[in-house]
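Only one protein chain is missing from this complex, and each of the others stays in its spot.
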C-alpha cells in the first residue's frame, strides 16, 4: 500500500507542488520521461479545473490529489468542493470552430494521456484517472535511481 | 494550506518514495540543493525507524509521513503503529565506544539537520520535525522552476 | 516562466522560457503579445526554444493571441518548438492554425519579407 494525498488551498501556485509530487510518484512507479510528462499534464489539468472551475480559487476551499500506487496500476483522484458540471456538455475541442478557443481541451488531454478517466459528483467533482505501470523489471530500477 | 500525506506499507523500498516526495516538497518550498539533501536524510531516517523499529517491517502496518508547508515553515510528521521507545535511553553516537556502532546515529542526524525535532507517543511513535523556509523572494522562483 | 521581447527586421520576437501554464505563464504570454500589439507590431514570432511545458491554459492564450492579431490583420507565428511541446500542440490540433518555423532566422526572414 502506497498512498500520497495532497490537500491544497485553491491557489494556482499550488499546482507547481502537484507537478513536483506527481513527478516524484511517477518516477518511483517506473514511468519513463515521456509518460511522466504526459501524465503530469493530465493530472495538472484536473487539478487546475478543481481550483479554477470547482473551487473558483477560493483559498479556503480545498483541492485534493491522491495517488494510489499499486504494483500494476497508478490511480489518481482529484477532488474539489465545487458544484460539479455536465461532462456530456463539454464542447469538443477538435471541432473546427473550437480549435482556437479554450473549452474542452483540459478534459480532452486527460482522456488522451491516461488509460482511463471518469467523473463522479459527491459534494464536489471527483475525477479518477488510471494508468498501468511499466513492467516490473524496470520499476525497481527506476524506483531505486530516485 | 498545503499538506502532503504519505501512507505506506512498512517496506524498505517505499522509503525511495519518501525520498522523492520529500525532494518535491522541499524544492517547491524553495530549499537549495544542500538543505534539500540534508532534510531528505533526516526525514528518511525517521521513516526508516518507523518501518524498522516501529512497525518491524510488517507490511500491513502503515508508516505515515506528512508535510505541512506553511509560508514560513515546513513541518514534517512521521508516524508508526509500533510500541514506542525511550528517547532518553538512545546512546550517544559520538561517544568513542559508539563511533563504529549503529545505535543513535539516526536520531542524532535528525537533530543535526532539522531546526526542531520532537517525539511523542500516541498509539505509536510520532516524530515531528520543523525547518524554516528560505526567505520569500527565493521560494517563488524555486517553486516555479520545478 | 520568463518572457522577453526583441525586434528583428520589423518582426517582434518574444522569447518564452519555462512553463506556459495556468496562473503565471499564460498571463505572461498574453501580456507580451498584447504589449507588442499596443506597440503597433503586426508580426510576432513566439520563440519556444526554452519552453519546458504547456497546459490547456497556455494553449488557450496561444489561440487568443492568434485571434486578436488576426482581427488586426497581423500574424503570430511559432519557432523552435521542442519536440515534447509540439506533441501536445498536435494532440489538441491548435498547432495547425499557426505557421511554425524550425528556427528564429527562418521565421524572421519569412515574416519580414511577407
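Going in written order, the chains are labelled A, B and C, and every chain counts its residues from 1.
In this text, a residue touches a chain if its C-beta (ideal position, glycine included) is under 8 Å from a C-beta of that chain, and two chains touch if they have at least 3 such contacts.
Nothing here was measured: the structure is a model prediction, and the numbers come from that model.
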item: Listed residues B:37, B:83 or B:115, member touching the removed chain; value: B:37
item: Residue of B:76, B:109 or B:127 in touch with the missing chain, whole complex considered; value: B:109
item: Residues belonging to subunit B that touch the chain removed from view; value: 12-13, 15, 34, 37, 40-41, 44-45, 48, 52, 93-94, 99-102, 105-106, 108-109, 112
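One rule holds in what follows: only the chains that are shown with their structure count from here on.
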item: Which two chains share the largest set of C-beta contact pairs; value: A-B
item: Chain located farthest away, centre of subunit C as origin (C-alpha); value: B
item: Whole-Å separation of chain centres (CA-atom averages), subunit B against subunit C; value: 44
item: Averaged-CA centre spacing for the pair subunit B and subunit A, given as whole angstrom; value: 27
item: For subunit B, residues contacting two or more additional chains; value: 144
item: Sites on subunit C at which at least two other chains make contact; value: 24
